[in-house]
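I have placed the structure first, in the form of structure tokens, so that the comments after it can refer back to it.
Every protein chain except one is present and positioned as in the full complex.
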Amino acid sequence: MTTRLERNVTYGILAVFTVIALTPVIGVLSTAFGSQSSLDTGFSLPSGGLHWNNFTDAWSRGHFGTYLGNSVLVTAVVVAATTVLAVLAAYAFGVMRFPGSTVLFYLFVIGLTLPQEALVVPLYFDLRHAELTDTSWALILPQTAQSLAFGVFWMRTYFRGSARAVIEAARLDGANTWTTLWRVLVPMGRPAISTMVVITFMWTWNEFLMALVMVSDEAHRTVPLGLAFFQGQHSSDAVLLAAASVLIALPVVVVYVALQRRFIEGMLGGAVKE
Amino acid sequence: MEFARTGARPPRGRAVPAALALGAVLFAAGCVPGTDGSGAAGARTGVATAVPDPATAGKVTLTVWDQEIRGGTNGEIQQLNREFEKKYPNVRIKRVARSFTDLKTTLKLAVSGNNPPDVIQANQGYPDMVAFVRAGLLTPLDDYAGIYDWNTRYPATLLGLNRVSADGRDFGRGRLYGISQTGEYIGLYYNKDVLRKAGLKPPRTWGEFTDGLARLKDRGELPIQFGNLDKYPAIHTFGVLQDQLGAAGARDTVLGRGDGFDNAATKNAAATLADWAKRGYLPGGANGLGYDDAAKQFASGDGAYLLTGTWQLTDLKKPMGDKLGIMPPPPAKAGAAPVTTGGQGLAWSITSRSRHPEVAAAYLDFLTDAHAADVMTRHGVLPAVPARAADRVSPDTADGQMVAGWKRLSAADGLVPYLDYSTPSFYDTLSAALQGVISGKTSPDAFAATLQKDYGAFMKKRREQHTSAGTE
Partner (left out) sequence: MKITALTRAYRRRAPGEPRAIGYLYIAPALAVYAVFLLYPFGQSVWLSFVHWDGLSVATPAGLDNYRALFADPALRAPFRHALLLLVFYSALPVAIGLLLAAVMSRVRVRGMTFFRTVLFLPQVLALIVVGVAWRSILAPDGLLNDALRAVGLGGLARPWLGDYTWALPAVGVVGTWVGTGLCMVLFLAGAQRIPRELYEAARMDGAGPLREFLAVTLPGLRPQIAVALTLTIVAGLRNFDLIYITTSGGPGNATSVPAYEVYHRAFETNQVGSAAAVGVALTALIFVLTVTVSRLVEGRRA
């Protein structure tokens, strides 16, 4: 039905946009392997072999070891906490009926549109008062709260869609709500849960504003901040800067390439399913 | 524009009860910690009476935030930190170095947090240092200044720039809240090769300098390298131009006793800057070029002149070698006293909640004494008070020229403080307005009016405060 022309045009367009999407990424990658002595301030091509030492240089000069450690810690805790709390709450919203459930659910949903900019100012003063700024908690707690909005919304969709018959069968087998959840629904819901996990992972890993405001102490800084200040210090060192960017983007990109379906599904928020 | 935490659109419907519930929460939220004023720490006074001995302080970690990230100053600080730790093995220095703009954006959050750094580099003037003092975040150093003889080590004019009145209102007098390590002035760097090829010699007068610009341009050379993406560099360029037209007036204005910015010197300096940009004496994309990128390009031979601070010397000298020269901006008449913008590097201050103020004071002294001055000189950095090593620097090298220029400027009292000290918001006002002048968007008259509006409003407020303080 489709003509050869249509086919060619389609692939042509896809190719053009692929190139556009990849140019900045490849530019950074190729610059990262360049020679540090180059006076180029923009993208460059590696000359005289690949300079792997750029990564070790950026790593040590930018203290990225510490930053990565902090990012891993914060991200792991936020993801774990969000997953457990969201699964519990969404389970109740999804399969139980109790007065006020709708209102409470929409209260969570409102969080999807609340911008951080409307929270960060009082949060800073609250957490400073509680002596939590400059600790990982100052990043973990607010980010968990914000991820919960998505987590609860997302998991509720799953629980609603899960077969009522399965739940009934579990109950007839004598399972209570708790065992039904963990023995039956959670194992079945692994795809939905992994989507939530990767999305929360990405948001937390990339978070910038909270990290900028809440943490002044070098020992608790996370990678996006590390890169921002690294860029201030080495703004004319295109090569080191590119190497640092690669180091920071890599974990998310690797997970993304491996699990791209989960990412896309999560970020489009189930809209495609409707 | 990451789609952070917006993974789904808000479902519609039944939003009303949710909004009502939210409203209830809002109603419940009635206060934010600190809004009762409890956040303001009272100003403390130093009570030191004898020279502190850090060796007896036990295990101490001193957290230091500075912005000395460039080749020369970075090396010099690293060396001095190592030496200090060697001298006092019980002290560990945790250094956090970041760029000037990043330091400026994050310092207030850091010093007002629960674990502020012990030592910070604060920019002088109303935007930063005065604001910190007023919030009770810095320790006055007058006692230490007596103990360590800082009062005699430094000229009074330099110390004055680190002073804030006890009530935290006035800059330039009162208590001492910081001490600077480096001297600095905005100098005229030149590339000897480029000048020679254009048949020019390093200018002896301002007229020679400006005449040469046209000639360079005709020969296809970029006369003045300049990058202003970071916003602040133009403050320095403009300062130099304004100083040529009225240094005394500019200094009085910064110190709060001048006639402000609604004057011929301001307008003509802005007109000159706009004219340079229009004639192509500055790079076409100055507002889009990073400050360090511009320096890098100057070092690679693009540009005959670079008007910037002495802090760039080491990084420029490394690639340029003997091609590099530096002088204070030439005076109107050959041999006359030079004037320029400058003074001293950012002040090193001790935060009021530091648990080791005495160790911090010893560290400050160590960073600024005669030995430190020699270390700085060896690293190509200009010390505020040059010591013996400075005398041994060959006068023909760029380092020697830099030191000689500093001595001439100091002798002639030719240093005008940075204009951004003037009011609490002046850094933002001035840097934004100057980008407008360079792009040709803001006329010199409008520029002067913008500055005067900020300055005039602040002076009026200060006068009112002083009057009301007087009647109380």
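A and B are the chain letters, set down in written order, and residue numbers restart from 1 in every chain.
To be clear about the criterion, a contact is a pair of C-beta atoms (placed from the backbone, for glycine too) under 8 Å apart; a residue touches a chain by one contact, two chains touch by 3 or more.
Every value quoted in this text rests on a predicted model; they were computed, and no experiment measured them.
Chemist: Sort by label and list the shown chains the missing chain touches.
Modeler: A, B
Chemist: Among the options A:Asn54, A:Gln146 or A:Ser162, which residue touches the chain absent from this view?
Modeler: Here the residue in touch with the unshown chain is A:Gln146.
Chemist: Out of B:Arg169, B:Lys192, B:Lys231 or B:Arg462, which residue would touch the omitted chain in the full complex?
Modeler: With B:Arg169, B:Lys192, B:Lys231 or B:Arg462 as choices, the missing chain is touched by B:Lys231.
Chemist: May I ask you to list the residues on subunit A that touch the chain which is not drawn?
Modeler: Here the touching residues of subunit A are 1-2, 6-7, 9-11, 13-14, 17-18, 20-25, 27-28, 31, 41-43, 81, 85-86, 88-89, 91-93, 95-99, 101, 104, 107-108, 111, 113-126, 141-142, 144-146, 148-149, 152, 171, 177, 202, 205-206, 208-209, 212-213, 223-224, 227-228, 231, 238, 241-242, 245, 248-249, 252-253, 256-257, 260, 263-264, 267-269, 271-272, 274.
Chemist: Of the residues in subunit B, which ones touch the absent chain?
Modeler: 1-4, 6, 8-10, 12-13, 15, 22, 25-32, 34-37, 39-40, 101, 104-105, 108-109, 112, 131, 134-135, 228-231, 283-290, 293, 424-425, 428, 432-433, 435-436, 439, 441-442
Here is the rule we go by: only the chains that are shown with their structure count from here on.
Chemist: Between subunit A and subunit B, what is the separation of their C-alpha centroids in Å?
Modeler: About 38 Å, centre to centre.
Chemist: Within their complex, state which residues of subunit B touch subunit A.
Modeler: 2-11, 14-15, 17-22, 32-35, 39, 69, 94, 96-99, 101-102, 106, 109-110, 112-115, 290-293, 295-297, 299-300, 319
Chemist: Taking the complex as given, what residues does subunit A use to touch subunit B?
Modeler: Interface residues on the subunit A side: 39, 41, 102-107, 109-113, 116, 122, 124-126, 128-129, 131, 133-134, 146-147, 149-150, 153-154, 199, 203, 206-207, 212-213, 216-218, 228-229, 232-233, 235-236, 266-267, 269-271.
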